[in-house]
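Pasting a structure below so you can have a look.
With one protein chain held back, the other chains of the complex are shown just where they sit.
Let's look at chain A:
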Amino acid sequence: MRASLPISLLAATVLTGCASVAIDENFAEVERFARDEAGSEVRWLRSDAEREAMRAEVDRLLAQPLAIDDAVRIALGYSPAFQSLLAEAAVVSADATGSARIGNPVFTFERLFRSGAEGRELDIGRSLGISLFDLLFLPARLEQAEFRQQQTRLQSSIALLSTVTEVRQAWVDAVAARQVARYREEVATAAGTAAELARRMQATGNFSRLQRAREQALAAEETANLIRARQNATAAREALIQRLGLTPSQAQALRLPDQLPALPEAPMDEATTGAALLENRLDVRIARTDLDRTAKSLGLTRVTSVVNGLHVAGVRNSETGESTQRGFEIELPLPLFDFGDAVRAGSEARYLSAFNRTLELANNASSQVRVAYEGYRSAYDLARHYRNEVVPLRQNITEESVLQYNGMLIGVFELLAAARSQSASVVQAIEAERDFWRAEAALKASLLGQPIVPLTLQSGASPAEAGGGH
């Protein structure tokens, strides 16, 4: 025993692995996920030099209008929020590594005096003990630890996915809000021009105060809409800045493209996005892992519920004048009061619960994918409808109104009202495109296993109808 004990301790250390190795492995897994599934790269900034380099790279990216993929890169490689997520994952990973280690051996030392007729007696007892349980179940514990590492990796991937989705949506929101604000400005200009014309017409007696007031009221409402739109644009921009984790000076430098990307020629079809990918969903994989672990631990509990206090120690007693005593000491709690049945029942219930949770999750996941696809598809159809039908029709109405105006069949106020409606339809088209890109991000996230609140299409209020000033 003297020789074999340190050997098993050594073996345990090797088997449970070095904590930093596990952390690196987990990060590599997240990196792979980011590359393969999110099409971006992750940087984990662990030194000032790395941070400086990345900061310079971000500055370089910010020199031109920020594309959506660059926004994702900044978020994954630079934003303190995501860096903090990475670090937290490392903490969890380190804990998992630690959890697989055997409890440290216990060394006990007894030194006893006895003064009697025969003189003083010294009794020295030494024992080096280790939890036999720890040792016996080391393979099982290693397995448990590996489960935890795996969970950590999956959780990190989910966090990454969630970051990517949020950044994409924030970028879409920011670009769209800015675009909307610009068109709202056009609408407000049209209304403002009409109001100014009405003011001059009242001044020369061509309009009554009532007619003038109607045009001015319209302009005033459009100004209110413009203020709202500008506020939305600012808020959406700041939301993106927060997700990217930009410094104040970087925030100032941030420029956005003038418009959202063009709609794809055809939408993704349902078959390729459907059930085939369900197996890959991260949440399903987490639930599976969890179920496996529960199952394993159920088996384990059946044994350990009785033997959980088993403790073994090597003993060496030296007593004055006596030859040294050597031997083992085993401690075993008697199952007199706790027969372990409560622990076993609890474990079984946990397994059942995990089992049903997994079932539920799989069903829900499939439903979520369908909802996400429906949302995506409707958003695509709607955006196309606005682009191909509504906006061209409004444009056509303006063009025909010009012809009518040329023939003095309508007045300039009706012409301006048509222009206003046209711009308002463009606003709706932008909002529909924004919804589409949001839905696209949500669908992608949903396919990979991040439940996203399903898309609700906006109830596009029809643009102000040609009111005219008569």
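Operating definition for what follows: contacts are C-beta pairs under 8 Å (C-beta built on N, C-alpha and C of every residue); 3 or more make two chains touch, one makes a residue touch a chain; residues count from 1.
Simple rule for what comes next: contacts and distances are computed from a predicted model.
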item: Missing subunit (named according to UniProt) among the choices "Copper oxidase", "L-lactate dehydrogenase complex protein LldF", "Cytochrome C" or "2-iminoacetate synthase ThiH"; value: "Copper oxidase"
item: From A:Thr193, A:Thr234, A:Thr320 or A:Asn364, residue that would touch the chain that is not displayed; value: A:Thr193
item: Residue, one of A:Ala203, A:Ala295 or A:Ala345, that touches the chain absent here; value: A:Ala203
item: Interface with the undisplayed chain - residues on chain A; value: 186, 189-190, 192-193, 196-197, 200-201, 203-207, 211, 398-400, 402-413, 415-416, 418-419, 423, 468-470
